[in-house]
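For this view, one protein chain was removed and the others were kept in their places.
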Amino acid sequence: MREVELLIIGSGPAGLCAAISAASSGASVLILERSFKPGGQLIKQTHMFFGSESQYASYRGVDIADILIEKLGEYGERIELMLNATAVGFYEDNVVTVLKDEKEYFKIKARSVICATGAFEKSLAFPNNDLPGIYGAGAVQTLMNVYGIRPGNRVLMVGAGNIGVIVSYQLMQAGIEVAAVLDAAPRIGAYLVHASKLARMGVPILTSHTVKEAIGKDCLEAAIVCEVDERFDPIPGTEKRFDVDVLCISVGLSPLNELLAMRGVEMKYVPQLSGSVPMRSESCETCIPGIFVAGDASGIEEASSAMAEGYLAGLCAAAKLGHASEDFEQRRSEYLKQLEDLRSGPVGERIRAGMKISQL
Amino acid sequence: MFEKTGVATREMVITKFPPIERINKGPVAVVECYQKIPCNPCQTACPCGAIRIGEDINEIPQRDESLCTGCGICVAKCPGLSIMIVDGSKSEKTVEFRIPYEFMPLPVAGERVVGLDRAGKPVCEATVKRVMNPPSFDRTPVITLEVDRAYLYDFRNFRREA
Partner (left out) sequence: MDENTIICRCSDVTLKEIRELISQGYVTYDEIKRLTRIGMGPCQGKTCGQLVLREIAAATGQSIADLSFHNIRPPVVGVKLHLIAEEAEKHED
């Protein structure tokens, strides 16, 4: 069985930063990436990122992926990146089973593991929600920005969080009409600058609205939406029809961390972090020594915090393996400070509350 | 209302504009950032120290109109595309706007376009004066448009004629 010092599962913003951080401290790293391309969700983020210089603010996500991947190369053989490789099981003694290229299945034993597996799109229950033409917003973004495929001609976006409004904007950039953006909440969840970008393109954002039903025979032809009251119950008589061939569902993400759950890591359902998350220390270490978590797998946040968490987890995992860099304390407090800064404002309130509940 | 529609009210917009005397002197940045979010590239990008956020990156940027030269470097750097440059020094009748515009195909200098407000409603005519898209703007082109002064607080976007 192959043995590795540090196994990082996932090469999104958290995984890549964890690898760079750990390798720069002297650890040997193997990264597993289930896709054919490293970068996770970064590879389809064509918009500029928020945050500060330390998290490459005002660079586009897709370019941040390139920058981070190039950095991996600086560590030569100390970092190995395995593509098309999905971690499918996580057992006692840190044995991870891997499915590679759909045709090889093998085990890897790791001294330490960082789980940076990201998130999964939440779905929504409404009549005819299985009609072709109804997609997750992330799926539409992948179709457009990774594969260059138009998902349709006229889109109704359900969800006015950051993903919903950003994907709507990118749909318009691709020349696709966006009929409206809905959200059941009474207020726009996205950063308002993103919402304003859409609003001034003439796209109505309808808060306190939900999708009541999808209509179509073989594929989506229209969607009926209605207003909801403060208890999110539909208000009769407020129905409106949108003739659209695409309905995009963007009602949030759930942390994807089933590998940690099956390994026996203590988990907790934390609504502020959008789902079940591992309990962890300030250094991103779970209740099982040597097993760390970073990025959306530890709770849904922005890519900027995923990068800072990745750096922190990589640094601390390496130190635990005996690769404490001379500037360990300085770097550790710097990453913690970055996370504190990113979470300190009003939009970070939920995250701060969630972090408190999920700390070991 | 802003939190429901994404459309800032006129009162909110006016607070972000410097006095008209300053606009008439020459180009100056209008930073339409109304919400505390963790973001500070405008401060980092400004070569004049005219945009300040401070230690806490969640603070709302403050633009000092006496330091701002209207160079426009911040326009393409703001991830929220919330910054534009206004210049009232060129003519008594019109004002020039420099706004970020990330849609293809780009307009061309001299083109007449439809001026839109913050809700995307047509409000005026506008003339494209210049299209800037250098590598340093990193694929956020900045378009200079001439607009009647009456629409100083309304104009925010444009649409090309079909």
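Structural remarks
Each chain gets a letter, A and B, in the order it is written, and its residues are counted from 1.
In this section, a residue touches a chain if its C-beta (ideal position, glycine included) is under 8 Å from a C-beta of that chain, and two chains touch if they have at least 3 such contacts.
This is a predicted model, so every value here is computed, not measured.
Within the full complex, the chain left out of the display contacts the shown chains A. Contact with the chain that does not appear here is found for just one residue of A:130, A:230 or A:326, A:130. Among the residues A:67, A:88, A:219 or A:360, only A:88 touches the chain that is left out of the figure. For the chain left out of this panel, the touching residue among A:35, A:54, A:84 or A:97 is A:97. The chain not shown here is touched by just one of A:149, A:219, A:235 or A:261, and that residue is A:261.
Residues 1, 86-91, 97, 99, 102-107, 120, 122-123, 125-130, 213, 254, 256, 258-259, 261-262, 269-271, 275-276 of subunit A touch the missing chain (whole complex, contact as defined above).
Throughout what follows, only the chains that are shown with their structure count from here on.
As a whole-number value, the distance joining the C-alpha centres of subunit A and subunit B reads 31 Å. In the complex of the two chains, the subunit B residues touching subunit A come out as 2-8, 32-41, 44-45, 56-58, 77-82, 102-104, 116-121, 138-140, 156-157, 159.
Looking at the complex, you find that subunit A touches subunit B at residues 47-53, 57-60, 165, 172-173, 186-188, 191-205, 207-208, 302, 304, 341-348.
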